[in-house]
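Of the protein chains in this complex, all but one are displayed in their positions.
First chain written, first letter: the chains are A and B, and each begins at residue 1.
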Amino acid sequence: MNKSSNKFRHLVWPLVSLALLLLFNAIFTDNFFKIEIKKSDSAQAVQAPSVPVESPQPGTSWITPESYDNAGDSAEAAAQAAADGVEAAAQAEGAVQTIASEAEQQAPVKKDGKGVSIFGYYLYGTPIDILNQGSKVMVLAIGMTLVIATGGIDISVGAVMAIAGAIAALLISMLDAGNCIGAGMGPSFYWIIPVLAALLLATLAGFWNGMLVAGFGIQPMVATLVLMVAGRGVAQLITDGQIITFDNPGLVFLCNGHALFLPFSVWIVAAMYVIAGLLTRKTAFGLFIESVGNNERASRYAGIEARRIKWLTYVICGFCAGVAGLLAASNIKCADSNNAGLYLELDAILATVIGGTSMAGGRFFLSGSLVGAILIQTLTTTMYMKNVSPAIVAVPKAMVVIIVCLLQSPVFRAKVLSIFASKAAKGGVQ
Amino acid sequence: MKTFKFPMRYVPISATILVFFIVYLIGIISFQNFGSPKVFLDLFVDNAYLGIAAIGTALVILTGGIDLSVGSIIAFTSILIAKMIASGCNALWAIALALVIGILFGMLQGWLIHCFSLPPFLVTLAGMFFIRGCGFIVSEESIGIKNDPVFNFIQNDLTIKLGKGMNLRFIVIVYLVVLIMAIFFSQRTRAGRSIYAIGDNELAATLMGIPVGRTKIMTYTIAGFCSALAGVVYAVYLKAGNPLNCVGLEMDAIAAVVIGGTLLTGGVGYVFGSLFGVLVLGLIQTLIVFDGRINSWWTRIIVGLLVLAFIFMQNLITKISKSKSKTQ
Partner (left out) sequence: MNKFATVIMAVAAATLLVTGCSKSDSSKIKVGFSQVGAESDWRKASTESIKGEAAKRENIELTFSDAQQKQENQIKAIRNFISKGVDVISFSPVVATGFEDVLKEAKEAGIPVVLFDRAVDVSEDGLYVSFIGSDFVEEGRRAARWVLENVGENANVAELVGTVGSAPAIDRKKGFEEIIKDHPGIKIIKSQSGDFTRAKGKEVMESFLKSPEADQIQVLFAHNDDMALGAIQAIEEAGKKPGKDIIIISIDGVKTMFEAILAGKANCTVECNPLIGAQLFDVVEKIHAGETVPARIPSQEGVFDSKNITQEVVDGRKY
């Protein structure tokens, strides 16, 4: 076998499946690959409010008329912050993956020079939707891959997403109440505070999980089960059981804005993958993770701080969940503690496994997880376009997962090949 | 004279039973009518389906595996039965078909897990999605079971009346019977003991000559049967089928099993513990409803904390027994 091809071998089956799916869509689904270039409507950007509106009380759902119109304005401010490397995420909804939401705010050409001006055009179409909607799972898959690579698992990411979205929504509505939104002007950078708070809280959740698993030696499934069960309760505690909506342009931009033709969420995903890739492959960190996952005892004997490595992976997973939670909340401009990130942990695990990372730990493939996440989202979107009811979408999803897992299982491949070999009546099984 | 040493292995389940009684006591002190026998019986009636599902889950977890498809199988079974009855089919055939499907599905999952070395988490996860979707293909809406002679018979005649308006309902009887059978199976039969052996150390079990593959597939088959039976019980309980219900039930079952003293790594625990795990969960919910002031999301937080407490305790006990065996 050619040694260099081993590097990408794990990508073969996921990519083949993805290609088949796209082929299916190309043939059977109208408009699937139709991508239009839309111009943002700059006329929307400057519209003074016709009626005075009081600022919303925290916890109330309130969309002020002018924020409806001026939503596009602060796209710039958000872009600026994004350029500073701040990331945030938005919220998913029910048990089913959704079709991507399109750019809510069409970024108008900036007039007050506050941020980076984004070209007034963006791409619009189903493949873009897939990338946008799949962004949450893609981000989750990063953390999940690292955790699974150490031989653990984190099923609490959905609940952590809910917590992150909840705290962000709560803080932004409190801040918005303090600062009169007025005409969408004024210092609009305070949205960074909820973002940072959400990320901090999510990272703390990851720290908690790491403490249970690495610190106390509790089995990962059970340890993260605790937060999964209790986490949504905590999120509801934060929101006092309500769905808090917000309209802060900065926060909304995260999942709805555009930069350089692509949805902003895609850039967030790309940035996170690049950082994760550099972190794991250009430093020894990735090597240590694989070592710990492969044989923890041997790693300890070799002098690797296995506990610390494992702890760190859970922290990273928590952080990723925070990003995904912000994306999810930003997507629908509200924090829904009951439904945010529901079952997304399962999708993240599926994406990781499809990508070639074994659940027993060891070698991991971030690129594979990315392809896996895209595959899952493409599958869901395909079902939607075929008018399949969301609940039934789960069936082909399950079958695809099993098939890909089987294809990756050496036992299965050996058995299949042995059938062919014996049929061909030739000696030598691969 | 031999001093009586409380066997370490009984500590987790004793703790569970202790917690059960403490919570019960708190309830009785706090509320009138909490101590009435009705509350106790209601615990069984309302949680019979969960209890049966937890039995199957406990057996699977004892082998070191996991079963995430439980809730979905219950939903599928209930809507299948409801749909068949609504289409005029005899209820007994519907129930029989549902049980057979459960057995076959469990067998399929066990086969995939064992023969291809796929992780149980993934296979049962895919199974969960698959069978939930199948439930929606059967019917997108819930269907009531009305005026069915078999169900009415079960409801009215197969109930043991204990006087004073209290009844031992059929579904509770089914649960208790299945529980006793499962306890007997796990403790007294060779297959049951094999489950413990496999959970503890699969390699050693193989080397010992235990038919690991057969036993594992059998365990998942039993789990599938238990889930399907739980679905039948659920359909009787609701007198309806609903493809949307029981989402996330598998996590409740796992929590009940863990609280009941079974380790997720396998090989340690008692099926009997799952009974108390289910009862404790039900009791906490009852307590919160009786109070009426606490927001229901506290239920989740409390259950999470409880699971955590039990995990810590189990961890501690494992460490103590390991250090003891080292010093011996």
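Everything below uses one rule, namely that a contact is a pair of C-beta atoms (placed from the backbone, for glycine too) under 8 Å apart; a residue touches a chain by one contact, two chains touch by 3 or more.
Remember, it's a predicted structure, so these values are computed and weren't measured experimentally.
Specify the residue from the set B:I85, B:M218 or B:L306 that touches the hidden chain.
Counting the whole complex, the residue in contact with the absent chain is B:L306.
Which of these touches the unseen chain: B:T206, B:T265 or B:Q285?
Of these options, the touching residue for the absent chain is B:Q285.
Would you write out the residues of chain B that touch the absent chain, in ascending order?
Where chain B meets the chain not shown: residues 11, 15, 18-19, 22-23, 26-27, 29-34, 36, 38-39, 42, 45-46, 140-144, 146-147, 155, 165, 237-240, 242, 244-246, 282, 284-298, 302, 305-306, 309, 312-313, 316.
With the missing chain put back, which residues of chain A would touch it? List them for me.
Here the touching residues of chain A are 30-31, 38, 41, 51, 61-65, 68-69, 91-94, 98-104, 106, 124, 126, 129, 236, 241-243, 245, 256, 331-334, 336, 338-339, 384-385, 387, 389-390.
Operating definition for what follows: only the chains that are shown with their structure count from here on.
Can you tell me which positions in chain A touch chain B when the two form their complex?
The contact residues of chain A facing chain B are 95, 153, 212, 216-219, 221-223, 225-234, 236-237, 241, 337, 346, 349-350, 353, 359-360, 389, 391-399, 401-402, 405-406, 409, 411-412, 415.
Quick one: in the complex, what on chain B touches chain A?
Residue positions touching the partner: 66, 112, 115-119, 121-123, 125-130, 132-137, 140, 243-244, 247, 251, 254-255, 258, 263-265, 295, 297-301, 303-305, 307-308, 311-312, 315.
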